[in-house]
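Before we start, here is the structure in question, set down as structure tokens.
Every protein chain of the complex appears in place save one, which is left out.
All chains are identified by letter, namely A, B and C, in their written order; residue positions are counted from 1 within each chain.
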Amino acid sequence: MSSDKRVCLAYSGGLDTSTILKWLILEGYTVVCFLADVGQKEDWAEVEKKALALGAERMIIDNLQQEFVDELIFPAIQCNAIYENRYLLGTSLARPVIARAQVRAAHKYNCKILSHGCTGKGNDQVRFELAWKACDPSLQVIAPWRMPSFFKRFAGRQDLLKFAAENNIPVSSTPKAPWSQDDNLAHCSYESGILEKPDLPAPKDVWTRTVDPLDAPDVPTKFSITFKEGVPVKLEVEGGETVTGSLELFKALNEIAGANGVGRVDIVESRFIGLKSRGCYDSPALTVLRLAHIDIEGMTVDSKVKSIMAWVGNEWSQCLYNGMYFSPERELLENSITYSQKHVAGKVDMMVYKGAAHVLARSAPESNLYSEEQASMDTLEGFSPEDTSGFIAIQAIRLEKYGAAKIKQGEPLTRSS
Amino acid sequence: MSSDKRVCLAYSGGLDTSTILKWLILEGYTVVCFLADVGQKEDWAEVEKKALALGAERMIIDNLQQEFVDELIFPAIQCNAIYENRYLLGTSLARPVIARAQVRAAHKYNCKILSHGCTGKGNDQVRFELAWKACDPSLQVIAPWRMPSFFKRFAGRQDLLKFAAENNIPVSSTPKAPWSQDDNLAHCSYESGILEKPDLPAPKDVWTRTVDPLDAPDVPTKFSITFKEGVPVKLEVEGGETVTGSLELFKALNEIAGANGVGRVDIVESRFIGLKSRGCYDSPALTVLRLAHIDIEGMTVDSKVKSIMAWVGNEWSQCLYNGMYFSPERELLENSITYSQKHVAGKVDMMVYKGAAHVLARSAPESNLYSEEQASMDTLEGFSPEDTSGFIAIQAIRLEKYGAAKIKQGEPLTRSS
Amino acid sequence: MSSDKRVCLAYSGGLDTSTILKWLILEGYTVVCFLADVGQKEDWAEVEKKALALGAERMIIDNLQQEFVDELIFPAIQCNAIYENRYLLGTSLARPVIARAQVRAAHKYNCKILSHGCTGKGNDQVRFELAWKACDPSLQVIAPWRMPSFFKRFAGRQDLLKFAAENNIPVSSTPKAPWSQDDNLAHCSYESGILEKPDLPAPKDVWTRTVDPLDAPDVPTKFSITFKEGVPVKLEVEGGETVTGSLELFKALNEIAGANGVGRVDIVESRFIGLKSRGCYDSPALTVLRLAHIDIEGMTVDSKVKSIMAWVGNEWSQCLYNGMYFSPERELLENSITYSQKHVAGKVDMMVYKGAAHVLARSAPESNLYSEEQASMDTLEGFSPEDTSGFIAIQAIRLEKYGAAKIKQGEPLTRSS
Partner (left out) sequence: MSSDKRVCLAYSGGLDTSTILKWLILEGYTVVCFLADVGQKEDWAEVEKKALALGAERMIIDNLQQEFVDELIFPAIQCNAIYENRYLLGTSLARPVIARAQVRAAHKYNCKILSHGCTGKGNDQVRFELAWKACDPSLQVIAPWRMPSFFKRFAGRQDLLKFAAENNIPVSSTPKAPWSQDDNLAHCSYESGILEKPDLPAPKDVWTRTVDPLDAPDVPTKFSITFKEGVPVKLEVEGGETVTGSLELFKALNEIAGANGVGRVDIVESRFIGLKSRGCYDSPALTVLRLAHIDIEGMTVDSKVKSIMAWVGNEWSQCLYNGMYFSPERELLENSITYSQKHVAGKVDMMVYKGAAHVLARSAPESNLYSEEQASMDTLEGFSPEDTSGFIAIQAIRLEKYGAAKIKQGEPLTRSS
């Protein structure tokens, strides 16, 4: 069949994408289903069985965990990525690896069209489609939830269930949770449904990756993380295991931090498309690693470089959130991030306990930036305190002019406001 | 006596400043002692008695708590102030109010000289002196710890003790802690001494304002904070008190958060003078209020304004850390901060528990930025999903060019690195 | 008639908007025509006559010159506005005043719909519509050049001419220039048509507001500009007039600078919608005033404030270019701009000559920032050169660490690359 009628659909096995799969087939398309394994819990065989039963030509399941950690999560840690001061970008980080792999799948199976089940109000549609268009501008997109012929037909869940019944689409017998969630190695997110009331706390059973801090163990877990070139290379748990591979280390930290209730965030954020929405996020390992990385940078990165990189990290985070991973600016920023991390190496001792992560100590033997002797208030070895007088005097020149002008203007600085 | 020999000395009653007081008198100066009450624990009568006994002309004790909270701490909350991603600036915030009040004291008591007991390696000397010079460029400064005639004479603690013995300076019978601390409403800091080994955890008994998270109550404390124009105006504790005055509210939060182990930070930071040093900080109320304020901004501040204010807040924080409070740039930045907060109003529900603060929910009835209906994934009321297609298509124009160029350059974006 | 069928159309009298006017009427709309006088050359009576002849209910001509200068052009001067390092934003500055006045006209004449003749590829459609939607979200927009029913019918100029002939739309007998232009007080722009080949120089007869530098007078024109609060308040031409009103002053400078060939810019710029395009701009007065303003800021603004304001000015410029004048971020930025200009006052002596503007001298008697005595290399009055040694020593601390680390890494800084 001509590639013009071949669609590569992001298929999760859920009611929405099953409906889309069937609908596409009924519209005359041949559908190749694609599902990325980015660390979520899933009955993979069941998904494949369902896709094929519904008429998919094939079901591709692509394990992207390793590249997800190495190419997306670790750069995020290197630049202390965060969005609007709170969100660790878990979903945003997964989208580029998924989108890229889906384009590769489309190429392999001769599809000229890509499709997804994202809603028309969210960030994910933007992230997938911008990534697809950058990766291969010649591909077409079918976004059913933005097509009136689709979204008017399926205006509510009842319409979907009716269609499912008519088309032999199996529907899970467990009732749908009154919110949606997105799970991957980096985090699990919870939004929409009852969470759309930001003045109500998230229900206790929302969280899947962290235990409730109130239910966490009564004894803290201590461990140390060793960094090299700004990424974690070793995890040593006190009285426990030592883990070294990037994926294994990240997973182990997810377990440890999650078991201690670390990594919950509940915010109202600004979506790229201009709406505010409430999101709840569970990011155990990311939370710990971001803190550890900031700490080791304190020992190993020059103050002015830190200040520049804070800006760079913020720009990188905005790129990711807005779906601009495959962009010239992200490439440029990441080049700086990598460069800035060459000498970020050392070990951070930490503790997680009932919802909080704490840095206890750190060492960076290869860096000369921290010097106990220089820092010491008890010795003047190699330091001339008189120099500071000159430093202050020169810094004061423009401040004295400011103060003098204020006096002249009748607003002396000595006055409290 | 001529004002040229009159010194206004920042006097704490400790061994260092008592030595300086006596030394100044021996050098022929008349000394007016000054101590700001910025919320630290102190036996005020004892300090006064000691100063007068040592020969000070008078001891001024100036309660600055209210202006400290209103003019410094609250703007810090409004701009989510933080230094190097961790430090909440507790000491930096107190310095401007203290320095300004000391200049006023110097004016009142006809002193042309100011003096302090700060070391020559720290930030505080810079903060005090830049503030003094801005407030009144005509004042002179005596900084004994930067004068060879002083620091060579008092090269170690033994020299200070010997001088104390010879000059009837009373020395506390409790042995000095092997670190130094600075206490005010905003925080208590701990540094130097045994803390100069950043690879060793801070001793358990360092912390004075927060209980150890492991010893914190087994039941969380819940409360809500109401903001108006970006500052907290009401604290309502679940099953407890309601507090409204700015100073009272801040103190109450210090108690609540501290009792639950919230607010500890242990970092290696970059001092203004180019050295790295390790600091431990206890900032219970600041920690909670910063988090609450970020949260309520999520509901009430436009995304682009947030992004601009993140930069402004960062610049403001650097001004404060570097002692540039009395500077034209801080004035300019703060003008923006105040302006940005006009409509930051609402209520945040929180919980503190064993070392962590959590946001549970929030509401901002006066803001139209969050709209449940608009945000909802379950309705399209007032939203045309087709618009997003156009939005994506236009955003993609330059990304498609980027992807096409990459293909031409032999580095297609579909390739994993 | 119901306001739902009443359109307020931005009408210029040209072939495009005349076609739209007629087409709207044929589609059943009642049309109120609107034309803003922002300083362009126009036969106003002729435009009105034409609009009414074609069936417009009325023709509103609104003189916005004064608010254009005071509310848009002068803030641009205050923040040294520029886009992509070259473009002085002439068109971008006019759009907000025009859009706002058109909304007022729509309100006055009971129109619920606004319309314009902008193309679908340009910036202006975005600027108008974003401004309209911010000013009154309840208004609808008809953008014919983005409606397939319109743009497919009028696919080329021949279709427009045919429609004109059929509908008695008078067409100018002078042949259309092979490019388009937009004229206002701030500038005249030239783009599209033969200018779309950026490798060919703009034809000599493109420029309407500046003489060719090669044809400019052989004698320079000298003048001085007096600033107060960052805006020009007096223009004194050597051997000539003195002008004080903001609008009059701006117009006089347009004449003087234009007559000397000053203000041409020819660039390839990035449109908001992701395309690059070539634009030629004639902005005589803006060019001179931007230079003069930068110069007087050199005398009157603190270095750190300058550095912050450079960033603010850049953000403001991007807002304007992208049609985000009516946005919370522009309001925030402009608040800072105004605040930063309180003490920007003084006089700049300049010369324009054959295509270039030159600053010759300046004075700012009310500012204490420049001090001949302090700056002087010939005296040390009030300056201790030893202070600089300390200043350098402290600044060097982190650089010495950097140099030492480089030596250890085998990349000594002494090596040329």
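Things worth noting here:
One rule holds in what follows: contacts are C-beta pairs under 8 Å (C-beta built on N, C-alpha and C of every residue); 3 or more make two chains touch, one makes a residue touch a chain.
Keep in mind it's a predicted model, so treat the numbers as computed, not measured.
The missing chain, though absent from the display, is touched by one residue of B:Trp145, B:Tyr190, B:Tyr353 or B:Tyr402; that residue is B:Tyr402. Touch with the chain omitted from the figure is made, among C:Arg6, C:Arg95, C:Arg278 or C:His343, by C:Arg278. Among B:Val265, B:Leu369 or B:Leu413, the one in contact with the hidden chain is B:Leu369. Touching residues on chain A toward the chain that is not drawn are 273-275, 302, 304-305, 308-309, 311, 315, 324, 327-329, 332-333, 335-336, 339-340, 394-398. Against the chain not displayed here, chain B makes contact via residues 302-304, 343, 367-369, 384, 386-395, 398, 401-402, 404-405, 408.
Against the chain not shown here, chain C presents residues 67, 71, 80, 84-86, 97, 100, 103-104, 107, 119-122, 125-126, 129-130, 133-137, 143, 145-148, 151, 156, 180, 191-193, 196-202, 213-214, 220, 264, 266-270, 273-278, 294-295, 298-299, 302-303, 306-307, 310-311, 314, 318, 324, 326-328, 349, 353-356, 358-363, 369-372, 374-378, 380, 383, 385-386, 388-389, 391-392, 395-396, 398-400, 402-404, 412-414, 416-417.
FYI, only the chains that are shown with their structure count from here on.
Mean C-alpha positions place chain A and chain C at a centre distance of 40 Å.
With each centre defined as the average position of its C-alpha atoms, the distance from chain B to chain C rounds to 42 Å. Per-chain Cα centroids separate chain A from chain B by 30 Å. Annotation for chain A: residues touching 2 or more other chains are 302-303, 369, 386, 388-389, 391-392, 395, 398, 402, 404.
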